[in-house]
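Here the complex is missing one protein chain, while the rest keep their positions.
Up next is subunit A:
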Amino acid sequence: MHQERDADIELRLLIEAIYLKYSYDFRDYSGASVKRRVAHALRQFELKTISALQERVMHDPSAFMQLLQFLTIPVSEMFRDPTHFLAIREEVVPLLKTYPSVKIWIAGCSTGEEVYSMAILLREEGLLERTIIYATDINPRSLEKAKQGIFSMENMRGYNENYLKAGGKRLFSEYYTAAYDYAIFDKTLRENVTFADHSLATDSVFSETQLISCRNVLIYFNKKLQDRAFGLFHESLCHRGFLVLGSKETLDFSGYKNKFDPLVKLERIYRKS
């Protein structure tokens, strides 16, 4: 293979510096994506080299917080992949109902769309009141936004379509109040939600859970880090607990393949063996 290019060396040094200085660990993220995120950040910072970005980030924590916004990818929507939520409603909820109380971990919750979707689904199934949801992410700004539960009004039409396809039982608009260009979500939806800073790369398990949803997070990890995350999920889940992944994420290439059984394979819903 060709000699390592200068930009690759600089990138490794930047990632290492971020880890040593701020304890954010991107060392086992998928390289191609991180490289693009950093290239994008360079243009936004109007800097020529990754070394210059490293210099900036090392000496200015606010610049790091800015860079973190580029490194994390807040692409989310409510009831994304509606058939996935429909499968949770039909296949998982009846089993969850057999527990006296339920703990759910939404890992990598970003700006909260998945959290509110799950809360709405659980409320309609009569489960929300006896459920605790832990919603975690590494990006404090995303968590702040998730806590507020205020989303752009222009997305509501698409979310409503998703909601209906996901088996929604009421009117989606009952869950928010429209104000100017924003939809402010019913705050009772998050009464039992704890938003917390947690890293799948560096932190450990904090609670036993019955269901873990981690969607479109693991694709940004390399195999080693994916396995670390699967290990945490396996440890946190109770016997026969549920693991739900993104539509293109799979346990198939992981060392944990045999520790989970597919429940609805197409929708990436697994159960701990």
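We take it that a contact is a pair of C-beta atoms (placed from the backbone, for glycine too) under 8 Å apart; a residue touches a chain by one contact, two chains touch by 3 or more; residues count from 1.
Keep in mind that, in the parts below, contacts and distances are computed from a predicted model.
When the listed names "histidine kinase", "Branched-chain amino acid ABC transporter permease", "protein-glutamate methylesterase" or "Response regulator transcription factor" are checked against UniProt, the chain not shown comes out as "protein-glutamate methylesterase".
The residue touching the chain not shown here, chosen from A:Gln54, A:Asn216 or A:Ser236, is A:Asn216. The omitted chain makes contact with subunit A at the following residues, 1-2, 30-33, 35-37, 73, 75, 81, 83, 216, 218-220, 222-223, 226, 247-250, 252-253.
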